[in-house]
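Of the protein chains in this complex, one is absent; all others appear in place.
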Amino acid sequence: MLNPFKPEKAVIREIIHETADTTTYTFSFSEANLQKGFRYHPGQFNMLTIFGIGEAPISISSNNNMDSGVFQHTVRRVGNVTNALAKMKVGDSVGIRGPYGTGWPLNVLEVKNLLLVAGGIGLAPLRPVIQEVMYRRQDFGQVELLYGARTPGELLYTREFEQWRQAGIIVRLTVDAVPEGVTWDGSVGVVTKLFDEMSSEPFDTLVFTCGPEIMMSFVVRGLVNRGFVPEQIYVSLERRMNCGVKKCGKCQIGPKFVCRDGPVFAYAELLTLPEEVLGGVAG
Amino acid sequence: MSKPKIAIYKMSSCAGCQLEILNFEPMLLDLLGAVDLSYFVMAKRENEEGPYDIGLVEGAITCGEEISRLKKARQQCRMLVAFGSCACYGGLPSIKNWTSEREIEERVYPQPHLLESTTAYGIDHYVTVDAYLKGCPASREELLEFVKGVLLGIKPYLRPHSVCVECKLHENVCLFTSQGKVCMGPVTTAGCGALCPANNKPCEGCRGPANDANTESLARTFDEYGLHRSDVVRLFRKFAGMTPEFSRGAEVL
Amino acid sequence: MTTQTIHVDYLARVEGEGAIKIKVKDNEITDLELRIFEPPRFFQGFLVGRKYSEVPGIVSRICGICPASHQITAIQALEDALGVKVSRQTKDLRLLLALSQWIQSHTLHIYFLALPDFLGYESSISMARDHLPAVQRALKLKRLGNDLTALIGGREVHPVTPTIGGFTRVPRREELQVIGERLAEARADALETLDLVASLNFPAFERNCEHIALTEENAYAVNGGRIISNCGLNIPIWHYRNHIKERQVPHSHALHSYVEDRGSFLVGPLARVNLNWDKLNPRALKAVEGVRKMFPSFNPFHSIVARAVEVIHSIEVCLDLIERLDPQPEELDYTVQAGEGFAATEAPRGLLYHSYRLDEEGVVKAADIVTPTAHNVANMEEDLRAFAPGVLDLPLEEATLKCEMVIRNYDPCISCSVHFLRLEIERE
Partner (left out) sequence: MSVPVMKVTEMKWPALSLLDKDGIAEFAENLAERYLVFGPVAKGSEYVFAPVGKGEVLELNYHTTILPPKKLLHQPFEVLFSFHEDGIQENIVEQPKQIIFGIHPCDVHAIQILDKAYSVEYEDPYYMNKRKNTLIIALNCSEPAETCFCQSLGTGPFLKDGYDLLLTDIGEAYLVEVGSEAGMELVEAVNLRPAARVALVEKQKVYENARRKFRKRLLTQGLHELLESNFRHPIWEKLKEECLACGSCTMVCPTCFCYNVVDKLDLSLKSGKRTREWDSCMLLEYAQVALGHNFRKDRDARVKQRIYHKLLYYEPQFGTLGCVGCGRCIKTCVKKIDITDVVSRIRGE
């Protein structure tokens, strides 16, 4: 019987320090066949095991299209598993099972213009979207990223911004605060502040957003105020997960299992749930 | 991490929690392979000087001398642990806190002026505490989880919820709803394996308040079961009467 | 003129915190203090106002090493106050529980607290390096005592099942038999323990003093009997307070127990073995024949041998009890009434006395608890006073160790001695 709870061994191939507390790890499964068959969509996640410490759901921050024989996770140190991972070295191995969940509706819907709104670590599941856009740029129209972090030093993937811009993606950045001695010519304030300067219009645009729930609640509210409708806004939710496969029950919101029906949901769908999501905006 | 150095401090206590370390028996030698019991006066004559990695403090703080010893322990230890309910909440010694110090002293000693004794507090009244190992006595399993956690640099999983959860997991007959005996289980932290109910004895709350303990509601149920107000007060002011949760339970009626 | 000070900052390997200070001037002891830093916890104070039914759970926390003794004694005192009679089964189970603690506590003392002194180690942990089999034997015996305590009492430290009238849960016969097999196997370990301690080199030191223990007609008394001594004391338990008093002496840090018109006295394994030797279990008597000639003994260092004897005795008695027990749940039925009750038992460290006065609601109006260590503390000082001059010629280091050993002979359980006072603190 296939055991969905059994992690497979994956080896750390490369470690890239993004910020003081966030790191991107490149993995490949020890077993070549597994790695070959490992296919996923932008927005899906894996369950990452550190044996003896636990398991955590982590978005896949790379894109399949490159077919590089590896995949990436970008992880912020916040607790047991993520701290333990931070202590590992290239060559060490972890347990991985996945991919799980629905991704962004890139292949499901006709997508023309894209507005991506990310906060902090929330950029990780959107990075594969950006990579997808770059991979088949001609399929998309205007693509714009609004990205906020607490400080300039906490922005992820900064080394890739130039590439993204070269691919014709509008990248707008903001930070909550600029520590003394740091130069910053971007905007200062929460990510919704970028709405005032953004180029995206509601027409023919899909919005993907990921970040802290409180941020997303302001994002959806701000967008609705600017004429976007809940049907065109997609959010990636975070909930407690112990299985990733609809068994442990933790991630339920109403009848939805975030691990399987999500983590990406149309905002319109969330509005039909009795339990309030996104900081009570829905209710 | 190399072998962490552990120091065991005794304050006002029965020594039962420290004894639980020796009670590891079959595992004791393995444990000693993993950690250094550097300062353990009950078991050793030659005790090393600090600093230590972990300080396990047993007992409530009931006098000035203990306060200064505790503060010194805090300086000496990277992590300071409240080891057992006395250290977590003041424990049983805190029962006296609701009677005047003088009156209590006079009941025991002919010449009370020779004593110096203060309100019994848990150690976090005076110093910051890194971890709490609840229970009277503290649980060996939890101590072990904690030690492994330190070795690994993680926060161990210690049950935060009510005793009822473990009571149900072990399928005990509920003393409260089946036998009409009032039980502190619904508001008390699990981790003991619901030991008392498993032995057909209501939980006495020795591990202190559980996550989100709704003590007021439980106190009202005690009342409905015909308990006198003073009985309810006694139930809440026993092992952890100094905690805000149990105080609310004691005072609601 | 030479002044010498023997100063033990921390009495190690005793339960609780104490220190010794002896000042000697020109070979005369000028000052001798057995200090106890242990702050008082006022059990007798805060027991007042609590319900009788809470008392066993509360007094258990007087001492983590002999909690069951406190429970049994309190329960029996309360039963005396409430007029509750208990079954043979309950008495048997209580005896089993008390003896399980003797096994555990004596093993702890012999191997972990006392033996390292005799063999020249600072602790059993360092002793384990050279004497691994002995330490493993100790761990096995101690676990056995603990497992038996847990089987009867529900938990090793602070048992939960003992209650007024009996037990909230009784073990099944099969469970008892499983542990019975282990007890039978442990006989060999207990004998080896006796051989080991009997072969030790004991300081030649004797001090004639009053030895007090419980005694029974046909059994080696544990949970009841009459209080007797080698100096003619022979009283029922409820006369305890007519004969045994406490005084607060200015130079001391503890309430000193004494027999009215006489003085300090010794309780514990040595006193029991001295006074009740013939009542040891017959199989045990045979097994300990080799040390017969050591007793009666007034050498306090022989108490470690007395403990080994009692471990053997306890195992045999437990085996007999297990043989006949088939515990059945019992109705615990009684009415609460006002009254006063008394009880004394032999805790591992010796005579333990509890008495309570209850009002008609069952609320405690007065509590009186005297623990074995509290009984012994005056005698410890007396021992030291007599012993110290003999070691003054030794190097200070060695003299200090020898003095500590005198105290450790008592296996003092300082936190449980609710009567201890703290007078002065001297730390670094």
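We just call them A, B and C in the order they show up, numbering each chain from 1.
Following the convention adopted for this analysis, contacts are C-beta pairs under 8 Å (C-beta built on N, C-alpha and C of every residue); 3 or more make two chains touch, one makes a residue touch a chain.
These figures come from a predicted structure and were not determined experimentally.
Chemist: Which shown chains does the chain we cannot see touch?
Modeler: So, taking every chain into account, the missing one touches A, B.
Chemist: For the chain left off this view, which of B:Q76, B:T118 or B:N214 is in contact with it?
Modeler: B:N214
Chemist: Touching the missing chain, which residues of chain B?
Modeler: Touching the missing chain: residues 27, 30-31, 34, 144, 148, 151-152, 157, 160-162, 164-165, 167-174, 176-179, 183, 185-187, 200, 210-214, 216-218, 221.
Chemist: Just checking the interface: what residues of chain A touch the absent partner chain?
Modeler: 1-7, 51-55, 78-79, 82, 95, 213, 238-240, 242-243, 245-250, 252, 254-255, 257, 260, 274-275, 283
As a convention for this text, only the chains that are shown with their structure count from here on.
Chemist: What pair of chains has the most C-beta pairs in contact?
Modeler: B-C
Chemist: Which one chain sits nearest the middle, judging by mean Cα positions?
Modeler: Closest to the centre of all protein C-alpha atoms: chain B.
Chemist: Where the centres are mean C-alpha positions, what is the separation of chain A from chain C, in Å?
Modeler: Once rounded, the distance between the two centres reads 65 Å.
Chemist: Quick check: how many Å separate the C-alpha centres of chain A and chain B?
Modeler: 43
Chemist: When you check chain C against every other chain, which residues touch at least two of them?
Modeler: Residues: none.
Chemist: Which positions in chain A touch two or more other chains at once?
Modeler: none
Chemist: Can you check the complex and tell me which residues of chain A touch chain B?
Modeler: 52-53, 79-80, 83-84, 87
Chemist: Which residues of chain B touch chain A in their complex?
Modeler: 152-155
Chemist: Touching residues of chain B toward chain C in the complex: what are they?
Modeler: Chain B reaches chain C through residues 10-20, 22-23, 25-26, 28-29, 32, 37, 41-47, 62-63, 65-66, 69, 91-93, 95-96, 99, 103-105, 107-111, 114-117, 136-137, 195-196, 198-201, 204, 231, 234, 238.
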